[in-house]
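See below for the structure under consideration.
Just one protein chain is left out here, and the rest sit where they should.
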Amino acid sequence: MPLDALKSAVLEANLDTVRHGLVKATFGNASGIDRETGRIVIKPSGVPYPEMTPQYMVLTDLDGAALDNRFRPSSDLDTHVALYRAFPQIGGIVHTHSTYATIMAQARRPIPPLGTTHADYFRGTIPVTRDLTAEEITTRYVAATGSVIAETVGDRDPLAIPAVLVAGHGPFVWGRDPAEAVMNAMILEEVAKMAWHGAVLDRQPPAISDALLDRHFLRKHGANATYGQ
Amino acid sequence: MPLDALKSAVLEANLDTVRHGLVKATFGNASGIDRETGRIVIKPSGVPYPEMTPQYMVLTDLDGAALDNRFRPSSDLDTHVALYRAFPQIGGIVHTHSTYATIMAQARRPIPPLGTTHADYFRGTIPVTRDLTAEEITTRYVAATGSVIAETVGDRDPLAIPAVLVAGHGPFVWGRDPAEAVMNAMILEEVAKMAWHGAVLDRQPPAISDALLDRHFLRKHGANATYGQ
Amino acid sequence: MPLDALKSAVLEANLDTVRHGLVKATFGNASGIDRETGRIVIKPSGVPYPEMTPQYMVLTDLDGAALDNRFRPSSDLDTHVALYRAFPQIGGIVHTHSTYATIMAQARRPIPPLGTTHADYFRGTIPVTRDLTAEEITTRYVAATGSVIAETVGDRDPLAIPAVLVAGHGPFVWGRDPAEAVMNAMILEEVAKMAWHGAVLDRQPPAISDALLDRHFLRKHGANATYGQ
Partner (left out) sequence: MPLDALKSAVLEANLDTVRHGLVKATFGNASGIDRETGRIVIKPSGVPYPEMTPQYMVLTDLDGAALDNRFRPSSDLDTHVALYRAFPQIGGIVHTHSTYATIMAQARRPIPPLGTTHADYFRGTIPVTRDLTAEEITTRYVAATGSVIAETVGDRDPLAIPAVLVAGHGPFVWGRDPAEAVMNAMILEEVAKMAWHGAVLDRQPPAISDALLDRHFLRKHGANATYGQ
């Protein structure tokens, strides 16, 4: 993907997080990667959304080293770098503090598959990380956040459950490209909202069957997907 | 109804589900039927809402067989077909994953008539289907969803309670035409929202009396309706 | 007040209920009265809000008898008439099914003064009516709704607590003119929302003191009001 196209895609992904109500103030950031060259494009730190143009997007290599020097990258860059290294299948990452996903992250509540809205995008329970240790927080906080997400995913396919809730923080979400990561972040917020409401109504809301989970997930994903034109 | 008018009505119904906040992403679909010719018009699968025009709407017969070949129909077509066959009184169907109706569908909670907002549009409790069996899910999922809805309605008048919550999925809603189906879907979301809030406050919120239920429903429906100009 | 001005004020009050999110579909209605001539102006029944102009507003006398014959009045006219007769101090009435006020009406929960937002507009608990009897519902439903509201207010000053929740139905709200009734309906929805959230958190949320209640209410109302320019 040409660098200009990637910068535009990352800018659009960042703006879409605001348009969909997932990001307030300057919380949140989106990035994308060109796997051929190993170049990452990420939001700059603390720039108001209305002012951003593709030229504000920051370019780094796969170690997170800046390849241009105009703007400082998002303060969460090292988390993105860790995820791109851990998950070679992914091409875009979105981090938000969207309300209900964050409520569940703060409550350390995994989100089970309660319905087909969930199953259309996530093939199973969306997990919560363990808490970071004080040592991790003080010595290598941002990179450790990436490590603990990778540790939580373990050897599962990161594209089958493309989100993790970081305990006491909020969601990191990914996809094959930045636009898919935004879509997954939007669906995550909706299923988190429904999961919170379900948990208040019934302490143990019923999960859907594996048959229904697979039926919906595989309708939209994988070799036998039938959804769309 | 001329085919062009039906396509426009179905397009508007689909767009209205988005305008009223009942549908996010490409979840949801609306259809209509011309009973004289037995032709069904339904949303295409996976086309972004802003791009849709009447020409994108897909035409099928009452077996769900495509009558034109431009676009693939909504992946829920077979549910719509089953409902049009089971309920000859209805002329439009809307399926959404609207937030509160879906929360109640996931919790397997029927929605009792707690107030006159409900009674103006639904003459009694809005029911939830049983769960589909693994065999139904794996062999004939979409059509079985229609069958289980029809099984849930039983021999009641489908226009007296024009919605069913599909367990672990979301609402299917209908009406005499696509526009009425959308209106019923909007009211369903509102009464589901109020029912959730009522159930959190009181485990057994009080239903209104049959006298009040009938007074409101019959003011707007049937031979003795007095509402409107 | 000239009739044209009253019709415009009533139209604006009706449109404001939609703008403030208090009314969906065609639920809800607002009216005003000219006390000198005893003429009532009220919303027509079942006309979509975008189509309404002042000419659509319906004129009646204090018995609810139509003084013009173009449009049928709101189906709740007889409730408005009963309230104008019972409360000579009031000049405007608004009825909505606004979400949280309706949730509290369905739950038969009075709204105690939990904070100064409430105290600025309501000098005490907002009450809920008793349920109507089956006989009242079947023989004189709309007028009986007005009677039971008046019965609930009793000999209190209707302008000190300008709203009542009708059990299983929703709020009726009033003021010295239609615009004030809309403002009171908007504040009612907000205090109902906060009361619901308070009741979920604590079964018996603490009411504010009479000293604070009076301090706030009397800052905005009565002979010694100091608020505004």
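By written order: A, B and C. Residues from 1 in each chain.
The criterion applied here is as follows: contacts are C-beta pairs under 8 Å (C-beta built on N, C-alpha and C of every residue); 3 or more make two chains touch, one makes a residue touch a chain.
Computed from a predicted structure; not experimentally measured.
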Visible chains that the absent chain touches, using the contact criterion stated earlier: A, C
Which residue of A:105, A:179, A:194 or A:208 touches the chain not shown here: A:105
Residue among A:34, A:131 or A:210 touching the omitted chain: A:131
Contact footprint on subunit A, counting only the chain that is left out: 24-25, 27, 44-47, 71-72, 75, 97, 99-100, 102-103, 105-109, 131-132, 134, 137-138, 141, 168-170, 196, 199-200
Missing-partner contacts on subunit C, residue numbers: 114-117, 120, 183, 186-187, 190, 193-194, 197-198, 200-202, 205-206, 208-209, 211-212, 215, 219, 226-229
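The definition used in the following text is that only the chains that are shown with their structure count from here on.
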Contact graph of the chains (line, ring, star, complete, other): line
Inter-copy rotation, subunit B to subunit C, in degrees (Cα atoms; steps of 5): 90
Between subunit B and subunit A, distance of the C-alpha-averaged centres to the nearest whole Å: 33
Touching two or more other chains - residues of subunit B: 200
